[in-house]
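Complex shown without one protein chain; remaining protein chains in place.
We call the chains A and B, going by the order they appear; numbering starts again at 1 in every chain.
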Amino acid sequence: MMYADDGAQPMAPLLEIENLRVTFDGEDGEVTAVNGVTLSVGQGETVALVGESGCGKSMTALSVLRLVPAPLGAIRGGSVRFAGEELLMKTVEQMQEIRGRDIAMIFQEPMTSLNPVFTCGDQIMEAITRHRVVSKREAREQAVEMLRLVGIPMPERRLYEYPHQLSGGMRQRVMIGMALCCAPKLLIADEPTTALDVTIQAQILDLLRTLKRKIGMAILLITHDLGIVAEVAERVVIMYAGEVVEEAPVRSLFKKPAHPYTRGLLGSVPKLDRKEEELKTIPGNVPSLKSMPSGCRFHPRCPNARSLCAKAAPALLEIGEGQRVACWLYGLPSDREGVETL
Amino acid sequence: MIASENRGRVLRRLFRRPLTVIGLFLILANIVMVLFAPVLSPYNPEEMHLKDRHSPPSMKYLLGTDFYGRDILSRIIHGSRISFTLGLSVVAGGLLFGTTLGLVAGYFGGRVDSLLMRVTDIFLAFPQMVFAMAIMSVRGQGFGNVVLALTLTGWTAFARLVRAEALSLRDLEFVQAVQSLGARTPRILFRHLLPNLMAPIIVQATMGMATPILTEAALTFLGIGIPPNVPSWGGMLSVDRDFMETAWWSVTFPGLAIACTVLGFNLFGDGLRDALDPKLRA
Partner (left out) sequence: MVLYILRRLFQSVWVLVGVTVLVFALVQLIPGGPALMILGEDATAEQITLVNQRLGLDRPLHVQYLDWLGKVVRGDFGVSFQDSRPILPDLLNRMPATLELLVVAMFFSLIIALPIGIISAVKPNSLLDNVGRVLALLGVSMPSFWIGLLLIMVFARNLGWFPAVGRESWTSVIMPAFALGVSMAGILMRMIRSSLLEVLREDYLKTARAKGLTEKVVVLKHAMRNAILPVITTIALQVGNLLGGSVVIETVFAWPGMGRFCYMRMLQRDIPTIMGNLMLYAVFVCILNIVTDLLYAYFDPRIRYSG
């Protein structure tokens, strides 16, 4: 099936991350950047992974491709299954086959994400020839086709241009073209529009949406911007300080956000029908990874915090259709299984 | 400027690496040789033991003797004086000349800068060794001439370094603040800019000891550096180079002395750079 319509029946998950733990060796010892994250992406589904910078969302994404920068970063536990296969058990060579062919990734900075000394064409053709047995001419034709697909005018000429000769938006289009040239089943897009102008942002998001329909791939979109989540995602996973705090279909999330942090995030999204002074921000700062608060990691900034919140960490609990939240507001320890009462 | 609260941290970072400590040890050993040469030497470095010519290392002569029967250890200890004082003089000359020019070029920028940089380009157009040899050949042997030759060829390193740093500093707020207070230019250059350039200058000065020591040794080895009657490492190699198959010690140890001394400055300078400028650290 080529078209994955919004609201279609969820198929068997393409990507399942379970209880993922990633540590990072910093100046002052080891910190846990990703702490027990669980999430899934269905076939052809677009899932947004949302959180402030440093919350571990990029590390989670890099873990899927096993590209956590070694030797400082390391995946310490959990499971990442792709199309039913455990990626964490694959050999390095097997992972290299999967990267770019089954799972592709695009990054935040189009300015620095392309190699400055090779032409755009070379870089796209390299991605094609890596995974497909094609002649150089066929690879070039496919590269032109990809550039045309991502909406680059005069693709035959752009093929021979270097990244510095293109604008930021054009470079991000090249990145997308390069990522999609082997028709991956999953595209991981790490803040793909953050570094771009607002008008270009809209164009790139539009492009991603269109391509997704054409190719039928799933997208794991990493962003800190709830504004773009509403436009492209079907499901949203909210991360805070290395942990998932809420997960919901996009409509439910905007209609009735459950976690106080999600509400805070939504409050800080500017809306045209609201006056500027009403724009709320979440008080306090993101805790640093080396001095995590006890209990619920959000409690020092939470307007609804109780004494319990500082003592025990809440687990994810299903509260509605597809909506799960990790917060003591939705059930005390006694109501829950597997949580010790304090 | 190294603020005092940072000093502890810099020192700790400096001595954390064993190689830096080894470098410092080599430098200190060298300084001890320079200061106490007469006390440390078992023999007079000039004394010829004609019965013991090319005598191999033994309890009597720890590192053996040379062609004239002079004790190699004693000559190495005394030779350290030439290398060390020469290195210091050349670095001092380079500091004085190069730093001033670099400061002026970097601070004023524009035409002054490009003129002064063209001048350094001219000096850099010759291989340093060849230029130094040419100067020595017209001036003749002697410590002063070696210092002159190596300073003339070595100052550019300081000038280029200081210029680049000053260029990046001159537009900073504190410089503009001092300017607006009406400070005179020399005062701005030496009281305000220079202290902020100390870290790279100290590193360059430490590493900068290496080249003059090596070049002097080569010049003296070629017979156009320090006169042969003064004990110097390059001179020792020159005397015995034709006898190396019968008296390996006479060419091995003086060269080792040069290598260890230069290595000391390189190791310590390397560690200093890492400690003072964490940006450059890997």
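As a convention for this text, contacts are C-beta pairs under 8 Å (C-beta built on N, C-alpha and C of every residue); 3 or more make two chains touch, one makes a residue touch a chain.
Only a predicted model underlies this, so the values are computations on that prediction, with no experimental measurement involved.
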{"item": "Contact partner of the left-out chain, one of A:101, A:148 or A:213", "value": "A:101"}
{"item": "Contact with the hidden chain (one of A:81, A:130 or A:213)", "value": "A:130"}
{"item": "Hidden-chain contact residue, picked from the options B:51, B:118 or B:184", "value": "B:118"}
{"item": "Residues from chain B at the interface with the omitted partner, ascending", "value": "19, 118-119, 121-131, 133-140, 210, 214, 217-218, 221-224, 234, 237, 241, 244-245, 248, 251-252, 255, 258-260, 262-263, 266-267, 270, 280, 282"}
{"item": "Chain A, residues in touch with the chain not shown (by the definition above)", "value": "65, 67, 92-93, 96-101, 104-105, 107, 109, 112-119, 126-127, 130-131, 162, 164-165, 175, 178-179"}
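One rule holds for everything that comes next: only the chains that are shown with their structure count from here on.
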{"item": "For chain A paired with chain B, centre-to-centre distance based on mean C-alpha positions, whole Å", "value": "55"}
